[in-house]
Each structure stands twice: as structure tokens, then as C-alpha cells.
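Below is one structure, written out as C-alpha cells; the observations come after it.
A single protein chain has been omitted from the complex, and every remaining protein chain is retained in its original position.
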Amino acid sequence: MSCIEVGCRLNYSVRSPAIFLLNVSVARNIHQTVSSEALEVHPFQQVEECEVGSLGNRIVRINAPPGELTIHYHASVQLQAAAVDSTNVCETDYELLPPDMLSYLNPSRYCESDKLYRFAFEEFGQLIPGYSRVTAICNWTFEQLSYTPGSTGPTTTACDVLLQRTGVCRDYAHVAISLCRAMGIPARYVSGYAVNLQPPDFHGFFEAYLDGRWFLFDATRLAPVGGLVRIGTGRDAADVAFATIRGDTQCNEVDVWAHDLNPGDDLLSPDNVQTGVSSA
Amino acid sequence: MSCIEVGCRLNYSVRSPAIFLLNVSVARNIHQTVSSEALEVHPFQQVEECEVGSLGNRIVRINAPPGELTIHYHASVQLQAAAVDSTNVCETDYELLPPDMLSYLNPSRYCESDKLYRFAFEEFGQLIPGYSRVTAICNWTFEQLSYTPGSTGPTTTACDVLLQRTGVCRDYAHVAISLCRAMGIPARYVSGYAVNLQPPDFHGFFEAYLDGRWFLFDATRLAPVGGLVRIGTGRDAADVAFATIRGDTQCNEVDVWAHDLNPGDDLLSPDNVQTGVSSA
Amino acid sequence: MSCIEVGCRLNYSVRSPAIFLLNVSVARNIHQTVSSEALEVHPFQQVEECEVGSLGNRIVRINAPPGELTIHYHASVQLQAAAVDSTNVCETDYELLPPDMLSYLNPSRYCESDKLYRFAFEEFGQLIPGYSRVTAICNWTFEQLSYTPGSTGPTTTACDVLLQRTGVCRDYAHVAISLCRAMGIPARYVSGYAVNLQPPDFHGFFEAYLDGRWFLFDATRLAPVGGLVRIGTGRDAADVAFATIRGDTQCNEVDVWAHDLNPGDDLLSPDNVQTGVSSA
Partner (left out) sequence: MSCIEVGCRLNYSVRSPAIFLLNVSVARNIHQTVSSEALEVHPFQQVEECEVGSLGNRIVRINAPPGELTIHYHASVQLQAAAVDSTNVCETDYELLPPDMLSYLNPSRYCESDKLYRFAFEEFGQLIPGYSRVTAICNWTFEQLSYTPGSTGPTTTACDVLLQRTGVCRDYAHVAISLCRAMGIPARYVSGYAVNLQPPDFHGFFEAYLDGRWFLFDATRLAPVGGLVRIGTGRDAADVAFATIRGDTQCNEVDVWAHDLNPGDDLLSPDNVQTGVSSA
């Protein structure tokens, strides 16, 4: 078990009355216990907290008048990284997939798996099914892409990235998710905080459903998998934007952090592929 | 209340062991009561029936050995078309949208609303918000597109259709859904049976969330809205394919029907826009 | 006849040996006489001047060593704006089009006219053929799009712009060219200098082939058509980039100007549609 402190400070200039939907609060589940948590808004505004969908995504809704708006969130999280020997983790046969996992095989806005069946089959069809095949998809994604801030935008899709070969964390996740789905492996997007991420920022990674459980993967190799703290879960980044805003605003500051309070923890280095992290 | 008989007969040549996921059973909800129903598979196979997600989508999973496979489904459905005077049906303010409706504002695989904000605003931004604005979106879709079987395929998106200006029912629904979402109106895809549809086939239409309820719309004007029988509900057609098949098969026959047992029913003609149909 | 002074000053930091292809020299044709012209490169480099293709595009090729590189070009141009009463300018029948005009009906990289036949026909098919139909295409383009610097990039196409509804001069030209071609009117891209353009920059506009001649059009309405000075002509912006560079360089300055030496000239205001400008 490791104890992580995460948080963010966001500052906006609000030019017209605006509505903020923030998805920055950490999710609560059996692998992730929140021991303390606070959200502060300056100047003070009414805050509506709600849970969206059945996956534990927590949304904060704020009506903000014109002026400056600062949001400060911080939490202490106990991570119960469920390390698992990945050697014998197999793929779940299609006829045995729980019905609620089927939708994670469907293509989504930024993960056009329906255009990539042959592509995925050619690249990964000969590999032994299981955890190691998802690892191979991550490795391929890491090797083919160049991590290039600014090279993609909010409407960039996995297919765009497969052609241009550059992207950021959300693009790496979208590519890997698309290839997993095209191979028949349910996969979904996870937003979160990441210990040791450089430069510090919100992070995007993914989960694949194997052997009856979800496992965490991060094709960017930018942070230890055991130090990933979940915020939101969705089909792709469209479902878990950190901030969705209606109104005329300007973002002045996004400051994000995630610290391991006990740096001696073994958070699993990015290239430790023997150990899977069962996540949900 | 009207009583509709719906059904389909599907025939396949199965060349290798195959898994069928069929989404042809009618949904059960307060507007739609199933009085009798049967699914027959020839030759006899084990059938697993399951519900997927929280929207009442019913999936049938069949493991089929090589050979012929015929599926015959039929049901009698009591439709409690909740006709509503649409005059005062307003849009729900963004800050008041129930959290679970927020995901129906997100772009999805075939509904790239994130690329159409300005397009939608230019075309529909000046209209009075409410039911009549969704009607205007349907009318625009109907007028701009030409219904042309074969002009689109399984990976065609709303943006593709907006440029090529031809499509079939699923494309009409995708365009209207995308424009609704871009305007801030939650919208989702519905597959179903449709009384009087010519030629008979499965049908695709959509729902928009207005004034705290979902309302049915069909931009194709091909069938009366009051005679639409819901099968599945999803973000777009990716979520509610009638048949998803793993294995080497060939489809030989798709026969679909929907009959109103009391043809005197007023099922609401396609151009009756005074009366909304509250649907879920 | 009007006398225009045009020019540009470009400054680069060259980090590795680089090759510059510049297309900034004004074209020479019967409507456009160059009375004086100079290209200076600091520090001095060998300059190869060449003409590319059969359209009079003039390319300057420079091998630049690491260091600063400044290019200074200026020219005095006599414009023989061939003003023509546009009232009776008709479209050339397809069977009478000169063979060399046929390729300007083909789709090109940024002008996917082959995807827009129906779109164009629906919007412009009922209009009287001729100069006024091209004017209608320009007006539609002007009204549908919002001129938004930074909203598009070097790989943005006409179809992208038709969906997002924002762009800059090259995008306006690409949209109008695509719609002309889809209607059977040969059209091509022109890069150039523009008197009174605000803010000053290189400009992009287009020509349509009508009644046996090419006519200039500018859907942006940003500058008088009679003050457009041609640099290059091509199928779309891919053919007439102002600068194509191999090597590691950084652009520090692009300064462009175009002055009418006799401001009393009637250069035809952007909304003068009675008078066409025959251009080549």
C-alpha cells in the first residue's frame, strides 16, 4: 500500500457568467481509498457535487459570475495496488465476456477500432493471447509514436495519430485502446494523477479487460503504473475531460501534482511487465 | 394505446464455428409492454439472454456450429405512446441537466458533435430553444439529405454525411444527434421496428432530452413516430447493432415486419409536429 | 492601369544547412508587367532562379549555411486590370472546354470536389450558369465561414472547412474552388500580394474559367480584386507555397507589403460584382 497526495490548482478569468463541470476528484473504489479531500473555490461559489454514470466519475458543477475563479483540489489517497503475476493472465473468450463489457469493444469518438480490424490483426494476430499481447500493443504504440506536446488537439483521433505518428498521453491511450478493441479485448480510457510525471500534468492511460478483471496500462512509459491515481473512467477522452466550460473564460493556470509520501514504495517501473496492476 | 406485432427472420450460412450477438428483442419500459414474445433458433442452439448496460438493451448470444442457422423472433407489444403537446416543451438549462444526461452531450464514434459547434450554432443558434428547435434540426436534416440506400456504409459518420448529403436512416439519426449535442441538447440513438416502414427493415431514429424527459424523433419521415417500437438505446449505431458476429458467416435473408393490429390507431403522421412522443 | 509596389522581407535562423524554395516573385503576363524588381539575400548566397511548369511560377532556390538568413524582395508592377462587364459572361459548355482546362475540374489535395457533387448541386444547381453563379459561390463562402486566423493549418482541406466553418484566405479559396469544380467550372488557386490587405500578409484567392477566359475572385472580401498581384498559380495551395524549406530553420519575421502608388485608382471594391477581372 502506498500513500499519494494529489491535487491541482486551476485559475480562470471568467468574462461572462459561466458553468464549470470539473472532473478532477479522485474516484473511490476498492483499490483506492481517499483518506482526506478538499475542494475550495475562490471566491466562494455554490458547488454541486454529483456522480455520473455507473463508473464512479465524480463531477463538480459550479456557476461562476464574471471575475477571477480559482479552484483548489487536494486529496490523500491510499493506493492498494493489486499487483498480479501477469504470466498467466489470459484474454476472456468472446462468448464468455460479461455483457456489460461488450460496450468496451465498440468504437468510440477517438478510438475508431472499426476501421482497424485488419491493421490490428496483421500486427498482433500472431501473438499469444493474454496480458502479454496488450503489453505488445503498448510497446508497439510506444515505439511507433513520438511524444510531442502540441502535435495533436482535442479532436485528434487514434487513426489520425496512427498516420502522423506523434501525440501526447491521451493519443497513446486512444491508439492502444483502439488496437485492443480491434483484437477483441475490451478497453477503456482512464484519466488521473500520476506520481513522478514530468512535466507534472493531468495524465491519460487505459485499462484492458483480461481474465475477468481490468488491468491498468500506460503506453507512454512516463510514470510508474503503480502510482497512477484514477479520476475518471470512460470510453475515451470525450467522457472524462478535466474541465468542460460553458461561457467566455480564459484559463490562466493549471498546476497539478502527485507525490508519493513514502518514496521507498515500489510503484512498479514503467517497464516492469511481469507484474500487472488489477485496477477495478 | 396501440398493439403492434413485430418480428424478424434471419438466415445465415455458418462456415466456421461462430458467435452471434443479436440485439433484436424489444425493450421493456413503461411506454412499451411486451404481451407475448418468442425467439426460435433452427437448428436448436443454446441461447443466452442478457441485458447490457443500464438502458434495457437485451442481447441474445448464440454459439453456432457450421451449417445453416435461422433465427425467428416475434413479439406483441402494447405501445403507450405518451403524446404530449409539444408547444411548451423547453430545453433543460445546462446547469440543471441531471448528471446522467451529460454523457449524451459527448461526441461519439459516428456523431462528431465536437467538430460541429459553429456549424450548428450558425444554422440553429437563432431559433427559440425547445422542442421546436429539435424539430427544426429534423426538418433541416430531411431537406438537406437524400435518402439513398447503399450510399453509406458501416463506418460512415455524421460529418461524412453532412458533406455527401446522402444516407439512410442511421445516417439521418447521426446527423440530427450530432447537431442536437452541438447545440447543448442531450441526444441518443434508438434502434427499433417501425410500423409502415417501406421497404420493411430494421429502423434507426433518435431521442432528444427536453424538459426533463426523452422525446422520440425520426428525421427520415419514413414512418409514423407513434409506431416506433424500441429495441436498443445507445450513443450511436455502434452501440446497438442488430447483429454482431464472430466467425465466417454469410447472411442470406433478413426479413423484418411491424404491423399495427388496429390500423385505426392514430400513430402520429411523420409531419405531426404539434405532438411530441415522450419515450423514456 | 495602376502601379503597385509589392515586396516582402523574410528572416530565418538556419540551424543546419538548408535549402529554400521561395515562390514570392510576381508572375509576368499580359495583365501584369514588372517594371523593376530585386531580390537580395543577406548574407550573400548563390541564388538559382527558375520557372516551374507552364503557368509562369517563378521559384528561387537558395542553399543556406547555418546562421541568419534574410531575403528581401521588392517589385514595381503595372497592373492592366482587364475589367469586363460580367453580365453576359457565361460558363463554357463541358463539350467545348479546351482540353488543357479539364485538369482544373479534377479534385486536388485541399479541394475534394469529388466528395461535393451533391452538396454543390443542392446549393447552386438552380442558379443561372455564368459569372453570377461563381459570385454566388463566393458570397455563400463568405457568409458561411468566419475568418479566424489560427483556426486551420497546413493540412486543412475544403471539406474540413465546410464542417468547422472557420478559416483563413487559403481556406476560403479552397472551398470556393471545390464548389466551382463540383459544378463543372474549372477553377484554380492563385497566391499573391493584395493592396490594402489588413493585416498585411501574403494572400490566397482563385480563378474560375468562364467564357473562354480566367477571371479573378476573392471570397474573403478582404482586398480589392483590382489590386491583386499574382505570384503563383496552381491546383491549390499545395502548388504555390511561399516558402518550402529543407533543413532545421526557424522563421523569425515575415513582413509583406503592397502599395498602390496612385491611390486614386479604382481597384474595384470587394463587393463590385458587376465588373469581372479577366486575369490570364
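As written, the chains take the letters A, B and C, and residue 1 is the first residue of each chain.
We take it that a contact is a pair of C-beta atoms (placed from the backbone, for glycine too) under 8 Å apart; a residue touches a chain by one contact, two chains touch by 3 or more.
Quick caveat: nothing in here was measured; it's all calculated off a predicted structure.
Considering the whole complex, the hidden chain is in touch with A, C. Looking at C:S13, C:Q78 or C:T155, the residue that reaches the missing chain in the full complex is C:T155. In the complete complex, the residue from C:R28, C:R109 or C:R213 that touches the missing chain is C:R109. Touching the chain that is not shown, out of A:E49, A:D85, A:E122 or A:D248: A:E122 (per the contact rule at the top). The missing chain lies against chain A, touching residues 115-116, 118-119, 122, 144, 146, 159, 162-166. Residues of chain C in touch with the missing chain: 19, 21, 50-54, 59, 61, 63, 94-95, 99-100, 102-103, 106-109, 111-112, 114-115, 154-155, 184, 234-235, 238-239, 246.
Everything that follows uses one rule, which is that only the chains that are shown with their structure count from here on.
Chains that count as touching both chain B and chain C, per the definition above, do not exist in this structure. Between chain B and chain C the centroid-to-centroid distance comes to 47 Å (mean Cα coordinates, whole Å).
Shared interface positions of chain B, i.e. residues touching 2 or more other chains, are given as 115.
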